[in-house]
Structures are given as structure tokens and as C-alpha cells.
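Please read through the structure below; I'll follow up with questions.
A single protein chain has been omitted from the complex, and every remaining protein chain is retained in its original position.
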Amino acid sequence: MSDVKPFLSDNAAPVHPKVWEAMRASDRADNPYDGDALSAQLDERFSDLFGRECAALWVATGTAANCLALSTMVQPHGGVVCHEEAHIEVDEGGAPGFYLHGAKLMLCADGHGGEGAKLTPDQIAAHIDPIRDDVHQVQPHAIAITQASEYGRCYSRAELEALSAFAKSRGLGLHMDGARFANAAAFLGGSAKEAAYGVDSLAFGFIKNGAMSAEAVVLFDPEQASLAKYRRKRAGHLQCKGRYLAAQILAMLDGDLWLANAAHANAAAGEIASGCGERLMHPVEANELFVTLSPEERDALRAQDFAFYDWGADAARFVTAWDTREEHAAALGKAIASL
Amino acid sequence: MSDVKPFLSDNAAPVHPKVWEAMRASDRADNPYDGDALSAQLDERFSDLFGRECAALWVATGTAANCLALSTMVQPHGGVVCHEEAHIEVDEGGAPGFYLHGAKLMLCADGHGGEGAKLTPDQIAAHIDPIRDDVHQVQPHAIAITQASEYGRCYSRAELEALSAFAKSRGLGLHMDGARFANAAAFLGGSAKEAAYGVDSLAFGFIKNGAMSAEAVVLFDPEQASLAKYRRKRAGHLQCKGRYLAAQILAMLDGDLWLANAAHANAAAGEIASGCGERLMHPVEANELFVTLSPEERDALRAQDFAFYDWGADAARFVTAWDTREEHAAALGKAIASL
Amino acid sequence: MSDVKPFLSDNAAPVHPKVWEAMRASDRADNPYDGDALSAQLDERFSDLFGRECAALWVATGTAANCLALSTMVQPHGGVVCHEEAHIEVDEGGAPGFYLHGAKLMLCADGHGGEGAKLTPDQIAAHIDPIRDDVHQVQPHAIAITQASEYGRCYSRAELEALSAFAKSRGLGLHMDGARFANAAAFLGGSAKEAAYGVDSLAFGFIKNGAMSAEAVVLFDPEQASLAKYRRKRAGHLQCKGRYLAAQILAMLDGDLWLANAAHANAAAGEIASGCGERLMHPVEANELFVTLSPEERDALRAQDFAFYDWGADAARFVTAWDTREEHAAALGKAIASL
Partner (left out) sequence: MSDVKPFLSDNAAPVHPKVWEAMRASDRADNPYDGDALSAQLDERFSDLFGRECAALWVATGTAANCLALSTMVQPHGGVVCHEEAHIEVDEGGAPGFYLHGAKLMLCADGHGGEGAKLTPDQIAAHIDPIRDDVHQVQPHAIAITQASEYGRCYSRAELEALSAFAKSRGLGLHMDGARFANAAAFLGGSAKEAAYGVDSLAFGFIKNGAMSAEAVVLFDPEQASLAKYRRKRAGHLQCKGRYLAAQILAMLDGDLWLANAAHANAAAGEIASGCGERLMHPVEANELFVTLSPEERDALRAQDFAFYDWGADAARFVTAWDTREEHAAALGKAIASL
């Protein structure tokens, strides 16, 4: 396997050495549960990062992070507006139905200004305003967006402002799925604050970006945070040895390792993109590339040891990670350009 | 803190060096999800250990392990018979209500031959037979027992045979909460097979015994196993980098590290017990001691740097672990004997 | 069957003639659903009756009424404090688990001043205060009491004031199961307002008291009412031809038929009680009697055509209804006195 140039998934990337170090360093804790000294630092560290008061809880997966956050704002009889290709709709095995006790995902397609699986206020309004107050129809309680989106697109601060204002106008919560939040923040200039502007909650992903098993649920409303703590325990996500999860996250925050790792992955994606030209199905703003490639072309690339997934019949998806080697990215860009 | 002699909780124990090693060694995997090469070994390894066909899934907590297993045998309108002090009833923050969608925990107290939070067929029959087929009352679908029990008592093979036969006679599943299964197996002679005789599922705990974040759900019915896979994903417990969890479990199984660790903890508990005499509230069969101690006596012990929890007004709980130092155990036994 | 003197259940009573009349009179409605002219009157009619603003929704069963009301104040991760013999715990087939999405019933036994399945603040405090804010334990969100209680006991205004103040002090909702609310109100002097003093919601029963298929969920908080409307639809309890349910309830309210019917049943129960002496297990305050009777004595009564249920091995339960014939009640009282 030594020759493989891996672009299958950022989940395949190893754990970052600094994360390993931090985990080893926390082998003994004063308190066995999340009251441990490391977990206790999270609220303050994230409040500093986002420049506003928040609470932060570790959980083992992005699915749990998204669902716990949503469960604090969506009642079982309500709904969550999201894109029809949102990860919570298509890739979480029905977890939102479980965590939200049967609440409904109310799906928007691209259009009304939305593209690349990004949502706009107009899109959402067209979907929910006609059914307002109709007791026969599920009413929305929240909006969920993905930063970066399922097609690697990022919401600018202006777009987030508009969504946040719209959500408030309709009495809805606004949640951000940030499985690749770091990549989005890196693209948007490096400010976590701007990249999560106006949201009520954020599932801040670390696992694809160098951690092993810790994501953070960040809640900007103290009442939500209290609910989330009980819901986390109830979901079997309060780990006995939570200190090891806290250690991972703290290591990622230290010296902005999260941002450096993401910038590296984005740069590698950019390098590949420079060879793709018209083949790019979406602008490359984070660490994913969706590239039009015929079956023969894909075969040709695989013959050169590039590993990646097909994306439907006529395209492929390439994902870079914090450990992507520059020469692999450069080689892939060239190989595509030469097809 | 260097002088503390810790008996608060086995959750406070560090990760075993061999577990660390195994985790580090799995930094790169062929396949990002649970199809990885390490996770793929689990079914066979546990089938060997138990001497019968089974499937095994990692999850991050015992709460999730118990609830996932139960969810494969209990429908939302059914119930689970358990002891009124069972961990699933008193310490899991309502997780069974969540995972089982509102199914009912049907509580038995000690009596009818049961003691130390252990259940007997007579006890259960007295509870469930009178309401059989009454549509106004929740009907049981499964029985949950804890090995070792919440008071550190172990079910013998004969007791398990009786429970298993009873469960079958009533059409019920039989689940075993094995947060301290290793300690029970060590007490019972070292055979995993005997210690889990006749059960349909087992939550096999590793975290208290040297692992970091991996428990195993062991399912002895292949149909259950298929359900559990979907339910795990749906509960947000399918970790992207599951290879690190598989690695922990495999390290614990290698050379029966799980058993050696548990035997060490049990021996330490026995050492302490030898100093407790009449003070012992329950026979010591695993790694927990419940000891009658007045507030003044507890103060005296704490003044000698022993750390432990109160157990009600007139007792204390001591827990040993895989890393308990023999001199600490011996000192504690002596200190209690000298009170 | 013409000689049977029926004391099995008030559910066996027929529909009152005035209720039949009102149903027939509503054969055509302007609007097919609950926006119909009859349903639209309910809020105002109940607000008048209770002397405070409320909303009222019809549903087909007391189980649904209780559960819908509770669902507006209890989140899935919370709990409901109730008596261990409360109807919601022992006779509703797990409906609270369903409607509350796995929330927990937190059971109190008699004691701390409570008797006959009535709760007191002291009892509840002893149960819930020790676990306050413990994330491993389900936290209470509401208290549910039954008026009249499962043993036919009534809460006085003073008792309700104390419970209501206690609930507020702990941030809990207070729900009243009023399957026999009319009988309690009749006992307490005829004021619906006093009999439901301080509660946040009431399941006001009409079916046992002369209606066919309509109970009222009465909600004293407008926000609860809005939630309950969506939850009713979601539970399949929004009937197409709801006008026929509204008609039943309005007929029961007209001229205080509900109170007259209940007073009749209570008087019949009192007549029977006068023959029971020391045999009464609970003071008779409503329309149920629990009477110590040996198997032979019960046989003797049945030989005289009295129909009733056994209550355990050494007692019987007798229930009177709006249509109980005075001569039947008198005969039963005499028959018991003569045993």
C-alpha cells in the first residue's frame, strides 16, 4: 500500500502527534467524569475563540453533535429545515429522527439563490411560509446549515447575517453542522467568530482535522447548554474517561492547530483544483473537490495509485486532509490536467 | 495529590500501556469506518472467547452498550425487568427510555431469593405473571441482569442457567450488563463463557478495566446483530475512526489482559475485605466493597489520604482497579481493621 | 341480565339522554374540523367555569388527555412525579412513555402525610431533592396528581395550594388527572375552580359521567394550549367530525349536568358506605368504595346479583355512576351490613 496517494476521506487521516501527546499527558484525572479539570476548561476556551459566551461539550461523533444541538431547540412535534442533500438527511442513518423523537426534516432543494447545498432565506421562506400555523402540517422549529456545505461551499458573514435575521424573524433556531468548520474558517480568513456568525449552536468538527474521537457541541445559549448536558448523558455519550476527549480538543485549540491543519488541507485542495479547470462541478472553497471524470478517466487515475470515491456515474470526489502530502496533491492536479 | 490512595472509582484509572501501544499502532487504516481491518476481527475474536457464534460492536460507553443491546429485543411498547437499583434504572439519565422509545423498566426489589441486586426467576415471576396479557399493562420483552451486580455480587453458572431457562419459558430476551464483567469472570474461575452463560446479549466493559473509550456489545443472535448495527449508527455511536476503538478491545483480549487486570483488582479488593470483618454489607466477589463506617470513621480514613465515596449516611464504597497498588490496598485493610 | 345490580365500573353506564340529543342536533357543521362552531365555544365555556383564562380541547380518552397535557410541560429527558398507584403508571399501557418520548415516571409511595394515593409536598421533596442537578439522574419536570385519587380521595383547596406552591418552588408543572374530577368537585362543594385550584392543566373526565367519547384537556397556560393542538393532531386525536365531541361536552356543561350526575353517583356511594362500617379501607369521598370482604362474603353478594370486581384477595371495589338506581345502592348497603 506504500504507493497509494489517498484522497478517499479525511476520516482516514491519522491522529495528529500533538493530540497523541495531550491524550497521554492526561492519564490521571482528579474526577472521573466530565467534571474533570480538562473538560472544565472548554467553556472558557470556546468563549474566547468565538468572542461570545458559550458552552462546549465533547461528544464522539459529528452525528451526535448535530443531533444533540438540534434537540435543544426542536420539539418532537416540530421540524428542521435543511437542504435535501444535508448530511443529517442523507448520511446519518436516521439519527435526527431518533434524537428529535420523530421531528421532521423539511427539505429544500437548490434554487432561490441557493447553490452547492447552501440555503438562503428566500428558499426557506418559500418552503415554510405557506404552511404557517396549519395544525395538519409540521411547523419548523429550527434551520440547519452546513459550513462548509456538502459540496465544499462556505457561507460568508453576510450570508450568515441574513440567515440569522431570517431565523429570528420566524422564531427559529439556527444550527450549523461544522464537520469541516475549520476548513470553512480557514477559507473565510481564519476567524471562527465570522465563520459561525449568528448561529445558536455549532457542531465543531475536529476528528477529520487531526483528532481521534472528539467533536465539540458549542451552544451559544446557556439554557440550551443545560439541556444538552442531560441529553448527552441520556444518549450514552457521557464518557467515563471524558478527560481524554477534552485533551484532544484542547490540543487542537492550542496555538490554533485546528486552523493550521485546515489551511494545509485547503491548500492541497487548491493545488489539485488548479489542474481541473472546467471539470470542477463546484468552486473549491474547502478541502473537497467534485470533478467531472468519465469512468475511463477515473480508471486512468487509479492506475496511477490515486485513491478516491466515484461521485455518481460521471464524476469523482477527492478529499484532502491535514496530512495530505504536497507532492501527492501536485501530482493529482497534474494527472487530471493531463487527461 | 501524590499521597492520595485512590478508591473512588475504577473510571479514574489510566489507560493500560498495552492499550496505548495498540492505538498508536493503528494510525492508518484502509477503510475509514467500521469496515476497517481491526473492527472486522471482532466477531471472530469474541466468538472464540465465548465458544459460541456472536457478533461484537464497539461503542464508547456502557450506557450505549446496554441500551443498544436491549433495543434489539424490546419493542417500544414493551418492558425490561430489572432490579430497582440496576444501573440502567438509577444511573443512566433515562437512556433506556430514549433508546427503547419509552419502553418501561419493570423494577424488582430484593426478595424471593434475590440479594445484593441479583435477580431470581421467582422474583421475576412474582412480578410479571399476574399482569400477563393485560392490554392495560406494559408487557415484559426482556430481562436485564448485571454481572457483577451493583453490589459486587456474581451470578454463578447455575443461576444463569435458571434465569436463561426462565426467560425462554416466558418468551423474554436476557441481557447482561457487564460493566464489570471481567471482575465477575475472574471471580467465577476465568471463563467468559461460564460468566455469560445463556444470555442473549452482553455489554462487555473494558473502560473501567484498562481501556480508554471502548466497550463491546456482544450479540449472540445474528438478527440482533444486524439491528444493532443500524441502531448504533442512528444513535451517533458509529465513530469515523472506529479503528482506534477496535484496537483497544483487541489489546485487552490479547493474552487475556482483560482477565489479568480484573484479577488484580479483585485481589486488591480481597485484601481490603480481609480487614473489614462484620463491617462488610455484601460478600466481596468483585472489585467493589460496601463497608459500614460512621462519619467519624470515614473522616479518620480520609485523614490518612484514602479517597472514596460515602454510601448513604453510615457506609462507604471502595473501588479497586487494574492499577491499584498492593500497598494501598493493604494499608486500607489495616486502617479499617484498626478503627 | 335484567336483575343485575351493576357496580363494576362507571364506564359501563350509558350515554345521558341530553348528550344524545346534543349529538343529534349537530349533524351538520360549517367546518369539518375542530374549527367548527361547537368546538370554538369550548375555551370560553371552560374559562367561565374555572374563573380563569384557559383553553380546552376534546380528546377521546382520559389516557390521551393526561398524556397530551403532560407532553406540554415535560421534555423527553425529564420526569413526572406521581404516586406509585397512579393511573398513568399502572393502567395506561405505557402511554406516558409514548407521549413523553421516554420521560420517566418517578414514583412516590404513601407516607410523609400522603394517603389513599394522594401526594404531599413533603413526600415529593423527599423523592426529588436528593437528586437535584445530578446529570446521571432524570430530573423532574412536572407533578401529576389525581382528583379524585385512585382510592376515591379528594384534594382540598388547602392541599392544592400547598402542592401548587411547592411545584412553583421547584420549577415544576402541576397536572391533574380528573377522570373523576366531577365527583371530586361535587364532594368539595360544587366548585370546579376550587377543585382544580392552582393546577396548570386538567384532564377533565366526562365519559364515566354521562358522555360517550369526549374528555377535555384544560390548559391554563396559553403556550401549553398551542403545543397541545399540534400534539393532538400528531397523536391521531384530531377527529374529522369533532363537532360531535364538542357537542357532548357542551351538553355536560349546560345547566351543570356534569355536577348533578356526579352528585348522584356520590350520593349512591354514600348510601352504600353507610352499610360498610369498619370494612371501608378508605373514606368514601367520591363514587368508589374499597371494602374488606372475604371470598365467601363476595360470593354471598354475587348470589344476590350484585356485580363488582375483586380488589386483591380480601376486598372488593364498588363503583357507582350517574345512572345508579337508588334502590340498588340501598340494597347493597343493607346486604353488606347484614354479612
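Chains: A, B and C, in written order; residue numbering restarts at 1 for each.
Heads up, the rule we're going with is that a residue touches a chain if its C-beta (ideal position, glycine included) is under 8 Å from a C-beta of that chain, and two chains touch if they have at least 3 such contacts.
Computed from a predicted structure; not experimentally measured.
One chain is not depicted; across the entire complex it touches A, B, C. Among A:Gly62, A:Pro76 or A:Gly152, only A:Pro76 touches the chain left out of the display.
Only one residue in the set C:Gln123, C:Asn183 or C:Gln239 touches the chain that does not appear here, and it is C:Gln239.
Only one residue from A:Glu92, A:Asp177 or A:Glu285 touches the chain missing from this view: A:Glu92.
The residue touching the chain not shown here, chosen from C:Arg24, C:Arg52 or C:Lys168, is C:Arg24.
Taking the complete complex into account, residues 75-77, 101-102, 135-136, 139, 227, 229-231, 233-234, 238 of chain B touch the chain not shown. Residues of chain A in contact with the chain left out of this view: 76-77, 79, 90-94, 96-98, 100-104, 135-138. Of the residues in chain C, those that touch the hidden partner chain are 1, 8-9, 11-12, 14-15, 20, 23-24, 27-33, 59-65, 67, 92-95, 97-99, 207-208, 212-213, 230, 233-241, 244-245.
In the analysis below, only the chains that are shown with their structure count from here on.
Located most centrally within the structure is B, per distance between chain CA means and the overall CA mean. Rotation angle relating chain A to chain C: 180°, from a CA superposition, given to the nearest 5.
Chain centres here are Cα averages; for chain A and chain B they lie 34 Å apart. Among all residues of chain A, those that touch two or more other chains are 230, 233-234, 238.
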